[in-house]
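One structure coming up, written as structure tokens, with questions to follow.
Right, chain A next:
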Amino acid sequence: MSRIDFDMAHLLAGLLVLISFLELYQDRLYALLNVYALHALTLAASVAWQAMVQDAPHLYVTAAIALVFKAIVIPVALHRIIVRLGIHREIEKVVGVGSAMLAGMGLVALSMVVMLRVTSGADPLAREDLAFALSVVLLGLLMMVTRRNAVGQVVGFMSLENGLVLAATGAKGMPLVVEISVAFSILIAFIVIGIFLFRIRERFDTVDVQVLDHFRGERR
Partner candidate 1 sequence: MVLIRDFSIQGAQMLLVLLLAPLFTGFVRKVKARLLRRQGPPLIQPYLDLVRLTRKEVVLADSASWLFRVIPYVVFAATWVAASLIPTFRTDLLFSWSADLIAITALLGSGRFFLALAGMDVGTSFGGIGSSREVMIASLAEPATIMIVFTLALIAGSTQLSTMAAFMASPAVGLRVSLGLALIALVMVAIAENGRIPVDNPATHLELTMVHEAMVLEYSGRHLALMELAASLKLLLYVSLIACLFAPWGIESAAAAVPTLALGAAAYVGKLAVGGFLLAVFETSIAKMRVFRVPEFLGVALMLGLLATLLRFVSESF
Partner candidate 2 sequence: MTFDALTGVLLIPAVAAALLAALPGYRLTARLNVAATALTLVCALSLFVRRPQPGAYLIVDDLNATFIMLTTFVGFSTSVFSLSYIGHELETGRLTLPFVRFYHAMYQVLMFAMNLALVANNIGLMWVAIELATLTTVLMVGIYRTHEALEAAWKYFILGSVGIALALFGTILVYMAARPVVGEGLDAMVWTVLVRRAGEFDPALLDLAFVFLLLGYGTKVGLAPLHAWLPDAHAEGPTPISAVLSGLLLNVALYALLRFKMLLAANAGALAPGPLMVTLGLISLVFAAFMLYRRRDIKRLFAYSSIEHMGIITFAFGMGGPLANFAGLLHMTMHSLAKSAIFFAVGHVAQVKGTQRIADMGGLTETHPTLAWGLVLGVLAIAGLPPLGIFMSEFLVVSSTFARAPALAIVLVFGLLVGLAGLFLRLNSIAFGEPRGPSAKAQASYIPMFAHLTLVLAAGIYMPPALVAWFQNVAGLLG
């Protein structure tokens, strides 16, 4: 494939990592949601680009899903939930932004190192893409474990999943990508609805996960 394709894909992937860092940086829920929307948008762009360069039309579906569902529906829904449940707006973190950032750096470095062991037999695009995707995945996980609010964790999970889609689309000619992305969208929908359901059934007065599992299996 030509140089420009490569650079473009590369750029978008890198952008995705960058935005993951931005998410890691946020400490207001709304802002986080917006940044996530951006994240999804970038993903959509990247997927679309892949669809073009791999001339794999079915990938456009994935792109569309990313655009409509992740970049618009989900953030809006979460926005609603936050309003409906009156969740306090700031994000409670376990570790400070600084250390989270450092950890993120470490993770990115780690994913690079791991990927560099891959012989360049695999085509460079895949290799670089995978490195970025892995970083995104790890950053998403990091976000999940450093955020206390459910919403924050959901966002973390979703960006993790974006990383997956990035990898999947980056993998040239991979079948089932669409199905997988759909399946994942359903999964996310489940999570969001789950949060919502719990509220409606008034089981938990807040979706703060800690309160949600204050009863942890067995009483001591």
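How these were chosen: all candidates are chains of the complex that A comes from, given by their letters.
Definition applied: contacts are C-beta pairs under 8 Å (C-beta built on N, C-alpha and C of every residue); 3 or more make two chains touch, one makes a residue touch a chain; residues count from 1.
Computed from a prediction, not measured in an experiment: that's the story for all the values here.
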{"item": "From 1 or 2, the one in contact with chain A within this complex", "value": "2"}
{"item": "Chain A - residues contacting candidate 2, complex", "value": "114-115, 117-119, 121-123, 126, 130, 133-134, 137, 141, 144, 153, 157, 160-161, 163-164, 167-168, 171-176, 179-180, 183-184, 187, 190-191, 194, 198, 201, 203, 212-213, 215, 217-218"}
